[in-house]
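Have a look at the structure below, then the notes.
Left out: one protein chain. Kept in place: all the others.
Now for chain A:
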């Protein structure tokens, strides 16, 4: 019976190896980040973050074993129940949560703290996958099929917003990837990206110049178009799009000043010009860029990073762990990390595509999208390409909740993937 084959035969070892590599590199760099030449502690000493991280890795290994042992049908069957449990935890944390760094999002159990928000990604992924596993649902044709998905995402997002953890909430944008794959029209993510681009361009240049540029481009498009398409509709569409874009350009001011909170506005402004507030919001970005930039091609060497060792970069072992890699291991080290992530995510997409069930594919895309989004935001902010949003780098950043949630997220998919030969295709 093929079902008796050990899981080790069927699990995708490429992903597992990348996972192990990420954990190992992350752990070593956490040690470097907290390393204090005066009070030297061992990498295994649980009094420092590296030692604790090792403990989290150990417990994550136990979790993985559990996940792999549990029957793969469990996840699909219990998707909505898991979702409900996480929602309950998110509600609970609002009342019983401990206040850490201004956000009431932690549940303290003895010496350890858990962040339910971290697990909301898993819950939403499972719920969306479960919902989309119904073959009757089509994202290409029916607008009303989007509503449940919106609801699945909006409920935890709202609860997380209440606990002041906006960073985790933004990650939900990553579900755009899976929705796109499952049939969402391409213009929706395109509009989103154009909006973001316009926002940044508007903050950098004079509004009237941009408006002028849009009009010129539109004019060129209209001038060329009749030759290309010979369609009247294109003319009006182009004019409409141009007008909307100009509207956005002038709406950005309103958006920046009236919609965004002060610190959010600051983070966006700092992205454009870190020197605008070098000792305030810009500090993190400037110091992080200095740390990475000073690493050079080959890096300063293990434990030799002066920027990171002497606490110039805040939240060194958590959100800014990539700085340590960049400073101590240089371009080579940083490139290896980027390469590992691109490989991991691409591999996940490939795995997702080979799934026979829609549930598994959707879930796989959710995992790939979430990890990608974390990677893009986290690394992007350390090199000054993204605004500072406090989300961890998967498998690298110090922290039990994030490590656990990413491990669970990933290995549920690997478990489902390992059982692929025995699943019937329904989608």
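Following the convention adopted for this analysis, a residue touches a chain if its C-beta (ideal position, glycine included) is under 8 Å from a C-beta of that chain, and two chains touch if they have at least 3 such contacts; residues count from 1.
Following the convention adopted for this analysis, contacts and distances are computed from a predicted model.
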| item | value |
| --- | --- |
| Candidate names "Autoinducer 2 import system permease protein LsrD", "Amino acid/amide ABC transporter ATP-binding protein 2 (HAAT family)", "Peptidoglycan D,D-transpeptidase MrdA" or "2-oxoglutarate ferredoxin oxidoreductase subunit delta"; UniProt protein name, chain not shown | "Peptidoglycan D,D-transpeptidase MrdA" |
| Which of A:23, A:67, A:137 or A:345 contacts the chain that the document leaves out | A:345 |
| Residue among A:12, A:182 or A:417 that touches the chain left out of view | A:182 |
| Candidate in contact with the missing chain, chosen from A:19, A:56, A:106 or A:372 | A:372 |
| Given A:58, A:192, A:293 or A:421, the one touching the chain that is not displayed | A:293 |
| Positions on chain A where the hidden chain makes contact | 37-38, 140, 177, 180-183, 186, 287, 289-297, 306-307, 309-312, 326-327, 330-331, 334-335, 338-339, 341-342, 345-346, 349-350, 352-353, 365, 368, 372, 376, 379-380, 383-385 |
